Each structure stands twice: as C-alpha cells, then as structure tokens.
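With one protein chain withheld, the remaining protein chains of the complex are depicted in position.
Think of it as A and B in the order they're written, each chain with its own count starting at 1.
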Amino acid sequence: MYGTRLRALSIATLVTLTGGFALAAFYAPEDADQGFMQKILYLHVPLAIAALCGFIFAGICAIQHLRTNEFRWDLRSYVAIHVSLIFGAAVLITGSIWARASWGHWWVWDEPTLVSFLIVFLLYATYQPLRFSIEDRDKQSRYASVFAITAGAFVPLNFLAVRLAQSYTHPRVFATANGGLEPHMKVAFYVCLLGMALLYVTLWKYEMAAKNTRMQLKALRRRLGGDIVAPPRRSAQPTMESA
Amino acid sequence: MGEAPAIELDGLVRRYGERTALDRVSVSVPAGATLVVFGPNGAGKSTLLRVLATLLRPQGGSAHVLGKALPGEAWKVRGHVGLLGHDPLLHRDLTARENLRFHARLHGVAFARIDELLEQVGLALRGDEPVRELSRGMVQRVAACRAVLHEPEVLLLDEPTANLDPAAADALEPLVGRASGRTRVVTSHDPARGLAEADVVLGLRGGRAELSGDGVSESAVRELYR
Partner (left out) sequence: MRRAVSAVLRRDLRIETRTPQVVPGMALFSISAFVVFHFALQARSVSGNLAAGVLWVTLLLAAVLGIARQFVADREEGGFEGFLLAPVDRTALLVAKVASLFLFLVALELVAVPAFLIMLLGPSPVEFWRLLLALLLADAGIAFVGTLVGALAVQSRARDLLVPLLVLPLLVPLLIGAVKISAPVFGAPVAAARWPWVLALYDLVFGLVAYAVFDFLLED
C-alpha cells in the first residue's frame, strides 16, 4: 500500500531538490555579510521545518493510535519520528557547519532554531530507548504514543521559549527568509522547502513500505513454517500481533 | 432457570505480547456458585482472574460479570468484585488499619466495618502495627479483609491459601470461603479439595479450556498437569 506511487514520488523529490539547490547556488544572490556559506541555510532551514512538521505529524498519529488502538497508527508515528530524527541530525550538522563558516565556532548559542533543535533532538532521542525498555508490546505502543503526544506538544513551547530567551544578540539571520528577502532568495528557498518536504514524505513511505513488507513476510513464514520460526527478540519496533 | 449467571465468558481472548494467555475460553457461573480453575503454571489462571477483576481488558470474545459487559462497563463492575491473590496489595510501612482505611476511602465504606473484619480474623489487637511486622499468615488475613471490605458479590481468589499453615487458612474461611455465600472463582492445584468445593470446573492448559462444566473427574484434572 505504501509502495504505490513511490517511484513517481522519488523522481519528483529528486527533481525538486536538485532544482532547489541549483537555484540556491546560482540564482539566488550571495549574502553581503556571509558570502557563499550562507547558502547552507537553504539546506538547514528546510530540513528543520520538515523535521518539526514530522514530529508534530508523529504526535497526531499517536493521538489516533490511542483513540483507535490500531497498530498502523503506531507504526506511522514510529516511522515519522525515525525520519525526523535523521533530518534532525542533519539540521544539527548543517547548522554547525554554518556556524563555523559564519562565526568561526562549531557551535553557537545565538541561533534559536539550532538551539531549540538540539533540545528537541535530545528529547526524541529517548523515544527508542523508552520503547525498547518496555517489554509488553501493547504497553510499549501505548506508552510510546503518550510520549509522542507529550513531545509534540513540547516542540512549539520549546521554540517559543528559546526564541524569546535569545532576543538580546543577533537579529535572526534567517528570519529574513519570510520577510525582507529578495524575490530570488524567496524562490530558491521555497523550492528547497518543497524539495525537503517531498524528501521527508518519500523517506517515510519507503520506510513504511519496507517495514510492512518485512512483517508480512514474517507472518507468512510463521504460517508456513509452524513454530519453527525463532521466538521474537525484544525490540523497540512496533510489530503486528500474530493473527 | 431464573437468574442470569454471575459470570459469563464466551470465547474470551487475552494476549500477552506475542503469546496468547487466554485462547477462546468459555464458561458460565451461576450466582452464588463456586468456579474452581485448575491448570499448570502459565496456563492462564491468574490472567483469567485479572480479566474478571477488570485489571486487564478482554481482547476478543465476550465477558460479562453480574450482567455487565467488559471492558465497556468495567467501571460498573469494579465495586462488586473482590480480588485476593499472592500480592496482598498492602503497603508494608503502614499499619493494617491505615491500609484498610485507604481502601475503605476508595470504596466509600464506613470505617466501622474495618474493625468488624479485623475482629473476625482475630487481628483486632494488631491492627495498629506496620504490616511488615506481621507474619505471612496475618498479612494474608488482612488482605482478605481488604478483599471483602466493600462486600463484593463476586470473589476472585488466586491461590489465597498458598504458603499458609492450616490455622491461617481456616481463618480465611468465613470471609472468602463457601460459607460467605458469594459467587467465587478460585484457582487451585489440589484436585481432591478443589473438586470438593466446586460447583463448576474449568481446566486450563496453555490458555485453552481443556475441561469445563460440572461432573469432572479427579483423574481428568490430574491429566491437565501431565
């Protein structure tokens, strides 16, 4: 079910992203202060926005899971957090590179997005250990959903608080993204944003398809092979219950 | 056939992770009768009792206690069942009276009943000592008081006299034994004694009901454990 339209989606993602990067590199003008390295923000900020939306989406899936108690919502939430974490790591890395290029340090506290992201990343990094440490499957899924909802509610609060706290130093370097940006920059930015959104959806679908297929395979094996299949190990991943 | 059965299970299913702890179990227990559940360890006896106590939700089939459906009407059932198992559900640093008062408050029962019950089990004088200073038999007696504090119509007894000497076991009789007149579900490992007090029998193995009904022979019960 998740495999349909995957190829078309992947191509669309590739095209949009390449287009976006090309626009960012050549079409958009260079920033007066920071030069070429500022362009990494065309990568950094869309990644951040996609990751954050992913975390909120995971929270919504978790709400659905608690309401309907259907396993597929739990899987959607799990995969969404997984992909968002990967994006989050990329956010931190690109942010660090940009900080080094702009200010000479590998980490700065002045960019609220980056700092908020670190906190959010630290929080969601506990998702998998939390799942792994609860053995009963039903409980594991339920508690994971509670976590995803709590963390999802936390994300906007965190950004608000950190943004307010940092208002003393730099004017937000990339707040200009949505106001006061030159039209060329805007175009490049929005294309990159779209590309990242597509990348997120593509990766999410890929992982959902892969997991679903693996589970169906396991279920088939179990039905064919009787009880010869090895007993399942403790794992953090949501699994279907045997029918 | 007047009254509806006190407990009615039809194809009850309960899983624990990947294992099926209760596999389509069906049994019917008339009001005031005693159901004895036999089965080796891990057969699902405790799980069955916990489902009836509304601590676990059924995941398949249907379950009715006192005419109310689980899990939908579980909250209506709660005040009418009493559970007594291995875990006395008492905090060791509090006294017997303090523990019982906690449960009395939760169930809306007057404190006078606590003294009545402690008197019945012969612990009225030791009611103000911390539970950790009582012997196992005494703790179980206090736990029995806790289980019947709110005068439940259904009693769920999970090997209540395990590890108790005969005197202590006898002390529990008036509260949770046949004499109490309530509908009871009792797990047992002793075929002879269990059958003697059973009106209905259920034999579980691996979550499945291999024996059920009345008129079950002792040898059939022993077969379960082989």
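Just so we're on the same page, a contact is a pair of C-beta atoms (placed from the backbone, for glycine too) under 8 Å apart; a residue touches a chain by one contact, two chains touch by 3 or more.
Every value quoted in this text rests on a predicted model; they were computed, and no experiment measured them.
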Listed residues A:14, A:123 or A:187, member touching the removed chain: A:123
Touch criterion as defined above, residue of B:63, B:90 or B:117 at the omitted chain: B:90
Residue among B:22, B:56 or B:123 touching the omitted chain: B:56
From A:5, A:105, A:139 or A:184, residue that would touch the chain that is not displayed: A:139
Absent-chain interface as seen on subunit A, which is shown: 66, 119-120, 122-123, 126, 129-130, 133-135, 139, 142-143, 145-147, 149-151, 153-154, 157-158, 160-162, 164-165
Residues of subunit B (touch criterion as defined above) contacting the omitted chain: 53-57, 75-76, 78-79, 81, 83, 87-94, 98, 102-103, 105-108, 130, 146
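Everything below uses one rule, namely that only the chains that are shown with their structure count from here on.
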Subunit A and subunit B: spacing of chain centres that average the CA atoms, whole Å: 49
Subunit A contact footprint on subunit B (complex, rising order): 15-18
Subunit B-touching residues of subunit A, taken from the complex the two chains share: 135-138, 231-232, 241-242
